[in-house]
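Take a look at the following structure, please.
All protein chains but one are shown at their positions in the complex.
What follows is chain A.
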Amino acid sequence: MSAAPVLALRGISKRFGAVQALTDVDLEIRSGEVVALVGDNGAGKSTLVKAIAGVGPADDGVIEWEGRRVTIDRPHTAQELGIATVYQDLALCDNLDVVGNLFLGREIARAGVLDEVEMERRARELLSTLSIRIPSVRIPVAALSGGQRQTVAIARSLLGEPKVVILDEPTAALGVEQTAQVLDLVERLRERGLGVILISHNMADVKAVADRVAVLRLGRNNGVFEVRATTQEEIVSAITGATDNAVTRRQARTAEDRT
């Protein structure tokens, strides 16, 4: 943990009208590390991701990339730095086919002419590497199921040479096998020395792959935990803000019922 963070956020704040979505949020990601970002619905996780990705820049605060202060005011800047993002929503163009979506914004061209053959070949290769099964790479993504669309969005973030990959609830729509594959993928990204921010509501997934867990609560930092040294209960109570919360009460109830 001594290495300098590749991406560091300091004092990020963001307002939407009357809603203070983020207040003074700090976060650090090092290379070869998986940081889980957790928090209840509306805690501000997606808002933070959008601030990093340049989709919805923060009002206040500093972003440091490899120790250098940077301004990320549009998605292109984030991509240039090496930040790849899988969004929770609105990530694909429905009218373009799978290949078109995978390479959107970074098409392969020969002498200015799109090289469809090469893009299709690489798309098939990439999808089979990720064991993604879709009927054809030439159908519009509107014809894919929610989970298939999600896997295409994930595959998309791996084109290019990202240094940090942000996954906003990547497994929310996925089946058992695809979820396991995404978790495998996250581990492979870590082995390759990439930094990963994983947002998930699934504590089992978080405990399985993350090195650290950063908790957001009502738009503020509510602790960063080393996964190995922390129990699930501690994380849950940080998320809900109380040791006596709905989760513990429910557990207590079910325990009583059993006896």
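We adopt the following convention: contacts are C-beta pairs under 8 Å (C-beta built on N, C-alpha and C of every residue); 3 or more make two chains touch, one makes a residue touch a chain; residues count from 1.
The criterion applied here is as follows: contacts and distances are computed from a predicted model.
Remark: of the listed names "Xylose transport system permease protein XylH", "Tryptophan synthase alpha chain", "Peptide deformylase" or "Nitrate reductase subunit beta", the one matching the undisplayed chain in UniProt is "Xylose transport system permease protein XylH". Here the missing chain is touched by one residue of A:Val6, A:Leu27 or A:Ala53, and it is A:Ala53. The chain that is not drawn here is touched, among residues A:Arg68, A:Arg192 or A:Arg228, by A:Arg192. Touch with the chain omitted from the figure is made, among A:Ser31, A:Gln79 or A:Gln150, by A:Gln79. As for the chain not pictured, it touches chain A at residues 53, 55, 74-76, 79, 85, 87, 90-96, 100, 104-107, 109, 112-114, 117-118, 120-122, 124-126, 128-136, 138-140, 142-143, 158-162, 181, 184-185, 188-189, 191-192.
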